[in-house]
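So, subunit A:
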Amino acid sequence: MSEYILDIKDLHAGIEGEEILKGVDLRIAAGETHVLMGPNGAGKSTLGNVIMGNPVYKVNSGSMIFDGKDLTEMSVDERAKAGLFMSFQNPLEVPGLTMDNFIRSALRERTGKAIKIFQFKKKLEETCSLLDMDEAYVQRDLNVGFSGGEKKKAEIFQLLMLEPKFAILDETDSGLDVDAVRIVSKGVDIFRKNGGTLLIITHSTRILEGLNVDATHVIVDGKVVKEGGAELVETINAGGFEGLKNE
Partner candidate 1 sequence: MSDIKEVKEPSIYDFRDEERDEDFYKVDAGLTEDIIREISKEKHDPEWMLEFRLNALKVYKEMEIPDWGPPIDGLDLNNIVTYVKPKTKMVGSWDEVPADIKNAFEKLGIPQAEREALAGVGAQYDSEIVYHNVKKEVEDQGVVYTDMESAITGKYEQMVKDHFMKLVPVNDHKFAALHGAVWSGGSFVYAPPGAKVEIPLQSYFRLNAPGAGQFEHTLIIVDEGADVHFIEGCSAPKYNIANLHAGCVELFVGKNAHLRYSTIENWSKNMYNLNTKRAICEEGGTIEWISGSFGSHVSYLYPTSILKGDHSHSEFTGVTFAGATQNLDTGAKVIHIGKHTSSFIDTKSITKGGGINTYRSSVEIRPTALYSKASVNCGSLMIDSESRSDTVPAMDIRTDTADVGHEAKIGRISDDAVFYMMSRGMSEAAAKAMIVSGFASPVSKELPLEYAAEMNNLIKLEMETG
Partner candidate 2 sequence: MSEMHLNHLPVLTWNKLKMNESIAEVKGNHGDGPCGPSGPQGPSPWFSEESPEEKVIACKIPMYREQAFPTGLGAEMDEYLGAVEVLEINESSKEPVKQEYKLEDGADFRKAIYIHVEKGVEASFVQIFTGEGKGQAAVSVKVYLEEDAKFHLIRIQKLAKDYTYLDDMGCRLMDRAKMDYTSVQLGAGTVYAGAYADQWGYESEFRADVAYVGEKDSLLDFNYVDTFRGRKSKGVMRFEGVLKDNARKIMRDTLDFRNGAVDAEGDEEENVLTLGKDMVNRAIPMILGEEEKISGRHAHTSGKLSPDMLFYMESRGINAAEAEKLMIDAKLKRVTDRIPEGII
């Protein structure tokens, strides 16, 4: 058993006819918060999607071990049941399916047990109050008519309700208003304090303020070109990604 909850070795992946990840190595220990940075088109979102198993991407070679299990052999829902979570940049809309029904179905599938309504309701209420969200919100149809900010909040809400071991937050801070950023940061903080492991994919750093970052990885052109601690975020803030490519 690896000491890392996620252990990626020499991962090559991409879409048909184009390799986007050209040998990625990434290790994350349980309970840590890692940041994945890189310029546009470097492969950040691809990496998140490949870990989660988006069928749009094909893994050509390499390995991904999550919590002792080989991810490449697992379907998307199996990965979710194993404790993986990814926040979507564009969460999908389902008219007629309320958010609370959706989360309850997901929990039932993940645990394989019937959900006790009372406990579930209590948790919904608690989570709403933790995130300063109106409870009426969870009765709305999933993501239907949600603003950009509301969609992101709904993703964070699901993160706290589903309690995965490991969450990939994909550019969750882009295009958010101040209120949404605050709620997202709060949600992330709660998730961390409860022992969750985080991989935050971003090219800006607003969401990272006040967050205890354990490690930073910089991806350029499909490869991790630099790794470091929280201080690397500052370096990139000051100097950008230029120069990192050649190291």
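Criterion applied: all candidates are chains of the complex that A comes from, given by their letters.
We take it that contacts are C-beta pairs under 8 Å (C-beta built on N, C-alpha and C of every residue); 3 or more make two chains touch, one makes a residue touch a chain; residues count from 1.
Everything quoted here is computed from the prediction, not taken from an experiment.
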If you apply the contact cut-off given up top, which option from 1 or 2 ends up touching subunit A in the complex?
2
Subunit A - residues contacting candidate 2, complex
52-56, 75-77, 79-81, 84-86, 88, 91-92, 94-97, 101-102, 105-106, 109-110, 141, 158, 162
